[in-house]
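Notes follow the structure.
Left out: one protein chain. Kept in place: all the others.
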Amino acid sequence: MVELKAQTPFGELLPLHIGDMTVAARDLGQLTVLGVFDRAGLSKALEAAHGVALPEPLQSTAEGDAQCLWFGREEALLVGPTPDEALAKHAALVDVSDGWAVAELQGPGAEDVLARLAPVDLRDSVFEPGDILRSQLRDMPASITRTETGFLLLVYRSMAATLVQELRRAMEAVASRR
Amino acid sequence: MRIECPICGSRDRREFYYRGDAIALARPAPDAGDDVWDAYLHLRDNPAGETRDLWQHEGGCGAWLVVTRDTVTHAVHAVELASDVKRAMA
Partner (left out) sequence: MRIAGRGLVNRDKPVSFTFDGRRYDGFAGDTVASAMLANGQRLMGRSFKYHRPRGVLSAGSEEPNALVTTGVGPASEPNVRATMQEIYEGLAVRSQNAWPSLDLDLMAVNDLASPFLGAGFYYKTFMWPRKFWKHVYEPVIRRAAGLGRLSGGPNADAYEKAYAFCDLLVIGAGPAGLMAALVAARAGADVILAGEDALMGGRLNAENEHVDGQPGHAWAAGVVAELATMDNVRLMPRTTVTGVYDGGMFSALERVNQHRARRGEGAPLECFWRIAAKQSILAAGALERPVAFANNDRPGIMTAGAVRAYLTRWGVAPGKQVAVFGNNDDAHRTARDLAAAGVHVAAVIDSREGVSMEGADFPVLRGAVVCNASGRKELESVTIRTAGGEHKIQADCLAMSGGWNPSLHLTCHLGGRPTWEPDIHAFVPTPGAVPGMHVAGACNGTFSTHGCLAAGVAAAENALEALGRKPEPMDLPQADDAPYNLKPLWSVPGKGRAWLDFQNDVCVKDVQQAAAENFRSAEHMKRYTTQGMAPDQGKNSNVAALAVLADATGRGIAETGTTTFRPPYTPVAIAAMGAGGQGKGFAPERLTTSHAASLAMGAPMVEAGLWYRPSYFPRGQERNWRQSCDREVGFVRKTVGVCDVSTLGKIDIQGPDSAKLLDLVYTNKFSTLKVGKVRYGLMLREDGFVMDDGTCARLGETHYLMTTTTGAAGEVMRHLEFVTQCLHPEWQVHLTSVTEQWAQFAVAGPKSRELLNGLLEQPIDNDSFPFMACGSERLGGVAARLFRISFSGEHAYEITVPARYGAALFDLLVARAEALEGGAYGMEALNVLRLEKGHITHAEIDGRATAGDIGMERMVSDAKDCIGKTMSERPGLRDPERGQLVGLRPVGAVKQLTAGAFLFEAGAEARRENAQGYTTSVGFSPDIGTFIGLAFVMRGRQRHGEVMRMVDHLREIEAEVEICAPVFVDPEGGRARG
């Protein structure tokens, strides 16, 4: 009997502490893309099975261990649970748990760090906890969510090392100004 | 330049992929004839003024967009989801 040992996307690269800021890997459990065919039906099924509604664009919903992130046009990401089979009637379900590297950036200056990497407006007046967007971190396709404690960043797993390198550079630059 | 994505809001131009004239939505029938296909694929106006082009918010939500803009003033007049525009054509 063979055994396959699992590896995390960031391995030893995280956590990283620079100045008063920290970036750490996050394991959110199962990640499932929901390709929406029927919004109303899917939202109902989601609420019934996982307690979360289908989020509006640029929003996320959460209930207990389940989170649902808006993830693009006609697309959401179910975070945490294994999707209930009933969802398949209303959406394409695609397991992408291993496709994304997930990290959280925290600390004073986190917003300034992201201002060096993404061309999007993340001021707390316009981007509040629970808000989410799809953009690019440098040239890496990314999803950015503001959490109560920082920013949740998702990039392609293959780019995990580049994300850490870019975050390090931006964090050092921001820390040097403080 | 900024484009107001109907889904994501105002975003920097670098998140968008530019394709070309929105005529691409009107794919001719296979037997429409050489002239129609030639016009569809190759013949383009070069107006000083309003154009409608297709962009994709590739670095964002992934939606294809029809952007109406002015080549002289660079003003963006309207941005619509290409899927909505195509449905309305039917």
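Letters A and B mark the chains in the order given here, with residues in each chain numbered from 1 onward.
Rule of thumb we're sticking to: contacts are C-beta pairs under 8 Å (C-beta built on N, C-alpha and C of every residue); 3 or more make two chains touch, one makes a residue touch a chain.
None of the values given here were measured: they were computed from a predicted structure.
Think of the hidden chain as still there; on chain B it touches residues 1-3, 10, 12-13, 17, 19, 24-25, 27-28, 30, 32, 34, 37, 41, 54, 56, 58, 62-64, 74-76, 81-84, 86-87, 90. Take chain A: the residues that touch the chain left off the picture are 1-9, 33, 35-37, 73-75, 91-100, 112, 115-116, 118-121, 123, 125-126, 138-140, 156-162, 165-166, 169-170, 172-173, 175-177.
Here is the rule we use: only the chains that are shown with their structure count from here on.
Listing the residues of chain A that touch chain B in their complex gives 57-58, 72-73, 75, 119-120, 133-136, 141. By the touch criterion given at the top, residues 7-9, 11-12, 14-15, 57, 59-63 of chain B touch chain A in their complex.
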